[in-house]
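Of the protein chains in this complex, one is absent; all others appear in place.
Each chain carries a letter (A and B) given by its place in the written order, and its residues are counted from 1.
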Amino acid sequence: MILNLKNVRKRYEGGESVVEAVRGVTLSLAAGDFVALMGPSGCGKSTLLHLCGAMDRPSEGELSIEGTEIRRLSDDQLTALRRQRLGFVFQFFNLLPTLTVRENIELPLLLSGAAAGESARRAGELAERVGLGHRQGHYPQQLSGGEMQRAAIARAIIHRPALLIADEPTGNLDSGNGEKVLELLKELNRDPGLTILMATHSNETAAIASRLVRMRDGLIESEG
Amino acid sequence: MKLFSKLFHQFILRHLVRERMRSIATIIGIALGIAVVLAIQMTNASSLRGFEKAIETVSGRTSLEVVGTGLGLDEGVVTSLGWLRSYGQVAPIIEGEAEARAADGRRETLRVLGVDILKDRSFREYNLLEFGAAEPTPQEFLELLIDPKAVVITEKFARRWGLKTGDEIELTFADRATRYRIRGLLLDEGPARAVDGNFALMDIAAAQWALGRLGRLDRLDVLLGDRKSLDQAEEEIRRRLPPGLKVQRPARRGAQVEKMLEAFHFNLAALSYIALLVGLFLIYNTVSISVITRREEIGTLRAVGVTRGRILGLFLAEAAGLAVIGCGLGLGLARGLSYGAVRLTATTVQSLYIATAATPEPLGMRQVLLAFGIGLPLALLAAALPALEAARVAPMAAMRGHDRLASRYRLKPILLLGPLVLFGLAWWMAGQPPVQGLPLFAYGSAVSIVFGAALLAPAVLYGLGRIGDRVLFKLFRVEGRLANANLAGSIPRLSISVAALAVSLSMMVAIAVMIGSFRETVIYWVGQTLQADLYLRPATRNNVATDAPFSPEVEQIVAGHPEVAAVDRFRNFDLAYADGLVTIGTGEFQTLLNYGSLQFKEPAEPEAGREAMRRAIGQEAVVVSESFALKFAKQRGDAVTLDTPRGSVVFRIAAIYYDYSSDRGILVMDRGTFNRYWGEPQATSLTVYLRDGADPDRVRDQLLARFGDQYRVFVFTNKTLREEVLRIFDSTFSITYALEVIAIFVAILGVASTLLTLILERRRELSILRLVGADYRQVRKMVLIEAGMIGAVSQAIGLLIGLLLSLLLIYVINVQSFGWTIQFHLPTGFLIQSSILILIATVLAGLYPARAASRLPATEQMAEE
Partner (left out) sequence: MKRLLAATILILIGLSLTPAQSDPWQRALPPFKFDFARDHSSHPDYKIEWWYYTGNLQTADGRRFGYQLTFFRVGIDFQPANPSRWAVRDLYTAHFAVSDLDRDNFRHAERMNRAGVGWAGADEKSYRVWNEDWEARHDPEGHHLLRASDATMAIELDLAPGKAPVIQGENGVSQKGDAPGNASHYYSLTRMPTRGTIIIDGQPIEVTGESWMDHEFGTSFLEPGQIGWDWLSIQLEDGTDLMLYQFRRADGKTDPHSNGMLVGTRGETSRLTSDQFTLTPLEFWDSPTSRARYPITWKIEIPGRGVVMTARAAIRDQELQTNESTRVTYWEGAITLEGSHRGRGYLEMTGYAGAAMGAFNN
């Protein structure tokens, strides 16, 4: 199993009120799964994504990534886990504006201490792969939205993560660019068989996934 | 108005509270800047006010005074001035300084006034503790003073020293230590108020004897009857006085001393403004950051209908608020700083100029007005640019992310024009002559260079961003790359901080180079000039306020020592010359030629200089110091007209020599020449040449043993005098360094505050970094690298500009204000050390922002969306 959740709960304590965003979710993703996570705003979808992305620890329940139970990991270990095994794609692309496309893409590898030559070469390959071979030296603000999102995807997978977490990857794109991004994700799911957990509002987007999980009020409503 | 104050409260105040670190840093910056300016102003005022107040309180009701030329009045001449009484009352005065010494070694300088109390009562008020409210009659007063060892001191001083009437006190006049009997205590009125109670009253006969000035008076005070107007009387008296005597108003002496200290004070004040300038950079910085980071909010305000004028007002009000708090705090700080500054400048002022009271002027309305009068308008000026920018923000900006991605800086070549114009202006101004003896243009030039450098900061940062990646990536791997990218992305914001830091660093570099060069020059000069084996001076210093000649007995002891080969008896005193004072010195030219050596500027050839000096012996000729020649634009061979007791006399300049002991201008003449006009001089310093093989230290000890307790003489060997010269030199510049350190501290504060702002502004990027796997160590490292880079860039600009400024200081400002030739010398060691220190300091300044950055949670990004 790449990802395994068993009865996961997440509570946020803000002064007097306690909000339980996730109220006992059990879910598992096998290698090569492409799961779409849907649900209305406030259903706990984002919180679940945080937990799966090892940005946060569950309040209760078990959550393991590639068999590693994250509740027992320190902040540093979580950071290392993210750096090595996880990739992220967001609605607002979230490239660093001060770095070029290639520099953005190779960042995770460099942060993990990879050799400069190796990371640059691999970043180049990936840029080609996502169709940005000719724009490697450009800065994010010189790119279109779709290009930026493709660069972000390249960055998310450069270190060959076990799991890609995508949060509304097409939410800020026009339909043409959106489709291209989805195409890319689908392709990556096929080769090299990347496991993807993608949150989305849109049924169309969700349609490309192999599995669909619906959430409501912190619980999984349906799975299929 | 109500809306405005509401907006100010909600929009500005709350923001300042939220960004409290930055607000505090800004306020501290302003406070320090203002405090330094005030402290220096108060310190300058204290040395001058101390002197002027002493003149004022001591001169009492005196309307006019008759003075001599330099060495006071010959009593013989006074006898012929009986006609003066037809203008009013006339009182003879002799004045000087004595050093009081307590059993525990405590020493303080007392201002001693010798009066004929029978004549003096109409001029000055003396209220004695013993007499209560009733003033003693002149005769009763005379009873107290008539003994040659009687002295009346102030109650204030007595209280401080635990003395009472009837006690003895040891006073040293020049080289003579004598025990005096305290015959009365003056209440804190009249002259007793002078110099903070360090005042002693003596009978004129006793004072004349004590000061070793028999036959001489300092002046005749004249209290006019109401028959004539002051101007008319002054004019009539001027016409009737014999040559060698002058009539003047008492304030004239203060004006002369003010003139003398002017250059020193002006330069100190100019320095003090650096800290303020840096403080103002901080205001500019803070307001612009608050404008830049809050474009959206400004846009929202504009969208809901707040006018441009109001937006402008809001941001100006922010600056004003910060400035007011800063100025207020600065006032409080100034008092403390001024004590430090007085201590730091006291040695200089005392050893080079005058003895002064050791307390700064108290904080008064004047300082409050000065603080707010300078601080507030300048702060508003500094904030005007960013505030105008805020007013131009369009309502559109309210839309989120509107211009977020447009933040990457592009260098517009047009921006290089500003620095070029300023540097050109600086070049032109450096070539202009001084204005009324003050290097105003030169300071204008310095300011142009500084602003030019400040405007250059964005370009330098831009250039650095282009080449920095390679270097930093090599040095620091990915964190280096990120840091460089961050800096390159924040050029508009950073360049202000970098400019501020670079400006203060350049000043430090400039001053360090100037002082280093000066010091080397002085060391060389001392080595060339100080050839004698021993130097003697009386324990109390000869200066403007007191004449301190040697006792004949001391001179006999010295001359009679078997190992002494020759003694040059040197006499110097101050003479009014062209609005100010110059120093007249006299010694034996022949002795100097035989044993000593002067460094001649004109004629430059040493043998020619000596020949010129030899030919000056017995002639109406003087050898003048370089500062005299420069100050009064005199060349070799020019004529100088001096007031002598025998009227105006024209002297020819035989040679010009290098001198770094005084910026006042020195004219030296041979003893024979001097004798013709001023009479046989009493020596104020002795230069002693020993026979071959004599041990200076041993001779020194033997002389001191002969002097015993009765004579207090400072005997320097050649070696100790060199040390003493450098000690005075170094203490002169300690204030300079102190001011600089404060300015740099303020600038580093600015760096920290900017970094912190950048961190907060970059939360989003930082959380992306955390998400893609950067751990907090990497984030911290990145921020520290950024801080270090800021320091390095600033120091680099500072070094470059500093070297430019040092050239200006050495070759223009210094020459114009003090008249000294300084050989350029690069204090490499100091510059390297200080560069490393600055780097460390900026990295340390990055610690807090780095910690703040590394603590941002990785989820920040998602939670925000």
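Keep in mind that, in the parts below, a residue touches a chain if its C-beta (ideal position, glycine included) is under 8 Å from a C-beta of that chain, and two chains touch if they have at least 3 such contacts.
These numbers were taken from a predicted model, which means no experiment stands behind them.
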(message) If I'm reading the header right, one chain is hidden. Which shown chains does it touch across the whole complex?
(response) B
(request) Quick one: say which of B:I12, B:A31, B:V58 or B:V78 touches the chain that got left out. (result) B:V78
(message) For the chain left out of this view, which of B:P92, B:G313 or B:P681 touches it?
(response) B:P92
(message) Tell me which of B:D147, B:D579 or B:E605 is the one touching the absent chain.
(response) B:D147
(message) Using the document's definition of touch, tell me which of B:M21, B:A45, B:L129 or B:A205 contacts the absent chain.
(response) B:A205
(request) Name every residue on subunit B in touch with the hidden partner chain. (result) 75-76, 78-79, 82, 85, 92, 116, 118-119, 121, 137-140, 142-143, 146-148, 203-206, 208-209, 214-215, 225
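FYI, only the chains that are shown with their structure count from here on.
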(request) Determine the centre-to-centre distance between subunit A and subunit B, using the mean Cα coordinates as centres, and give it in whole Å. (result) 65
(request) Enumerate the contact residues on subunit A facing subunit B in the complex. (result) 46, 49-50, 53, 55-56, 75-76, 79-80, 82-84, 88, 90-92, 94-99, 103, 107-108, 110-112, 116, 139-141, 155-156, 159, 167
(message) Show me the residue ranges of subunit B that touch subunit A in the complex, using the header's touch definition.
(response) 404-408, 473, 477-478, 481-482, 485-486, 488-489, 764-765, 768-776, 778, 858-859, 861-862, 865
